[in-house]
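Structure incoming, see below.
A single protein chain has been omitted from the complex, and every remaining protein chain is retained in its original position.
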Amino acid sequence: MSLSREQLAMRVARELQDGYYVNLGIGIPTLVANYVPAGMNVMLQSENGLLGMGQFPTEAELDADMINAGKQTVTAVKGASIFSSAESFAMIRGGHVDLTVLGAFEVDVMGNIASWMIPGKLIKGMGGAMDLVAGADNIVVTMTHASKHGESKLLPQCSLPLTGAGCIKKVVTDLAYVEIADGKFWLKERAPGISVDEIVAKTAGELVVPEVVPEMEF
Amino acid sequence: MSLSREQLAMRVARELQDGYYVNLGIGIPTLVANYVPAGMNVMLQSENGLLGMGQFPTEAELDADMINAGKQTVTAVKGASIFSSAESFAMIRGGHVDLTVLGAFEVDVMGNIASWMIPGKLIKGMGGAMDLVAGADNIVVTMTHASKHGESKLLPQCSLPLTGAGCIKKVVTDLAYVEIADGKFWLKERAPGISVDEIVAKTAGELVVPEVVPEMEF
Amino acid sequence: MAGFNKLVGSYAEAMAGLEDGMTVIAGGFGLCGIPENLIAEIKRKGSRGLTVVSNNCGVDGFGLGVLLEDRQVAKMISSYVGENALFEQQLLAGELEVELTPQGTLAEKMRAGGAGIPAFFTATGYGTPVGEGKEVREFDGRPYILEESIRGDFAIVKAWKGDRYGNLVYRHTAQNFNPMAATAGKITVVEIEELVEPGELEPSQIHTPGIYVDRMIVGSFEKRIEQRTVRAAN
Partner (left out) sequence: MAGFNKLVGSYAEAMAGLEDGMTVIAGGFGLCGIPENLIAEIKRKGSRGLTVVSNNCGVDGFGLGVLLEDRQVAKMISSYVGENALFEQQLLAGELEVELTPQGTLAEKMRAGGAGIPAFFTATGYGTPVGEGKEVREFDGRPYILEESIRGDFAIVKAWKGDRYGNLVYRHTAQNFNPMAATAGKITVVEIEELVEPGELEPSQIHTPGIYVDRMIVGSFEKRIEQRTVRAAN
């Protein structure tokens, strides 16, 4: 069966390492914070200027001056730091964040990502996404493998305007974990009960399939 | 008589205005702080990261972590701020300092200044001087009008390596106050008892002399 | 020190000199740390044809959103403008121009504008619509695009504590774009929550030195919350 939102987050969480500074995008990426392995510590960076984002506040803790990049009220963990947007993006763009997790509309075999704009629909803007994909060395994209209409989101070439060029190496979808290298997708793991054939059928870009494709375990 | 060091500083101090943020170079420029007119307030910027430099410390106040750009121990006035070198030069290079006073070896009719290097002698470095002359709109150069050997320091073209190009508009020498515009020196004031002829004789670059040249008063 | 007293007596005085067609840089992220009353004064004043540089454009009826009601904004330079129906309507009607700029590039453009740096190279936006028409250059084998800095005729800033010399401290994540905005205005106007005496702020803990500040006023703030998220107390 294809992965649930929670399983997607759980699978992404396996990319975490102890001591990682991590930026989690809005949506499924945010859920990754719930699946940090026991005994492992990560520190969450929120691009509006907070390193060490904590949980939501209680009513008593609620403070309009304390928000995250999703404009949600949050708290700070002990040892957090708070700084300007320029400092925050110096961190991001200077490659100091260890892992960035974000959603996407499409990725392609060249590591391109489209995640911010669908021409014809209203353009809301890229926010910090272009900075995050350009600045990070280690990015995990998480999304569904295909659209509701069955159209693959893993393409030979992105059809939508790009967020970043040649920057994506790891994709966790509801069907598979795929890496990108040498102008190809490389199938590394499949979701429990999902056949290689289904993944192949739903991957439009060139996909390298090894003899054995391990099944994810949860 | 040609101006003393103190008179040079006094004349430069007349360029101050209430509320000015001022950067004073090492040497005579430093003395300008002693001649701020009564009732006028200026705030001194020291490029190592101090806005609101105060007087030297007493023995009791002495602190190795509290120095100015000349590496002298100093204090901070009430309302001072202390910041990084990047922030300090953002201020300077962004044009936020109202007046910069510095010494020079030579200036020329194009507003070029040479103040940091004499080839053949040891090169100590430019420190912050190139940033100061490039960043400030309002710069006063103070120096002797001619060398000990009588060679003019106000030249058609600087002979020494430049500190900055086309940035100097005001020069206070021991003989005169001269402005630079349209590729010429313009004689504005002469030191008490100094003849226009002497100033003309000691100015190698083209000098425009008005019918009346007021004498400085002290 | 009379010459350094940045306090003004009214919001009208704070925004005096703002003219139609000017560029205004505003601090704030979403509705957090926005100069609420300075924005309201721009609405009251009725200046038109403004270029507004701000990460977001508020929401309908609050923050910079109120400047849309009387069509005062000709152009927005922002990274994200998705919270505002009136914005969408004016954009689709061609009444509003928008220049979408990556958030980090926007922050750096303001900082560079204040710091005398007219342009810088960044990897952000290379190969995307943001990079179109911009110079591309490789450094160490990687392509970067050239981005130019931004300065404003006015910068409007919200701080927490300030002394009359204009030394400022921001509160929590209400800092965001405010320190860069403060450096990038030909005239920088700040509203603060709390006036303190010079010397009360520790010199090395001042976020914005007073040299950047031209005018300051003490205000009171609604501080509307955009996404109210809470957890149950244990």
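Think of it as A, B and C in the order they're written, each chain with its own count starting at 1.
We adopt the following convention: contacts are C-beta pairs under 8 Å (C-beta built on N, C-alpha and C of every residue); 3 or more make two chains touch, one makes a residue touch a chain.
From a predicted model like this one, the values you see are computed outputs, not experimental measurements.
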Touch criterion as defined above, residue of B:I28, B:L102, B:L162 or B:L187 at the omitted chain: B:L162
Hidden partner chain, touching residue among B:D131, B:D174 or B:E189: B:D131
Residue, one of B:G49, B:G79 or B:G205, that touches the chain absent here: B:G49
Hidden partner interface residues of chain C, rising order: 108, 112, 115-123, 137, 139-140, 142, 144, 148, 169-172, 175, 203-205, 207
Residues from chain A at the interface with the omitted partner, ascending: 17-21, 40-43, 45, 51-52, 76, 78-83, 87, 89-97, 134-135
Touch residues of chain B, complete complex, unshown partner: 46-50, 55-60, 62-68, 70-74, 76, 82-86, 88-89, 92-93, 112, 117, 122-131, 134-135, 161-166
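One rule holds in what follows: only the chains that are shown with their structure count from here on.
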Farthest-lying chain, centroid of Cα atoms versus that of chain A: B
Averaged-CA centre spacing for the pair chain C and chain A, given as whole angstrom: 29
Centre distance in Å when chain B and chain C are each reduced to the mean of their C-alpha atoms: 35
Chain A-chain B separation of Cα centroids, rounded to whole Å: 55
Per-residue overlap in chain C, given as positions that touch at least 2 other chains: 111
Sequence positions of chain A contacting 2 or more other chains: none
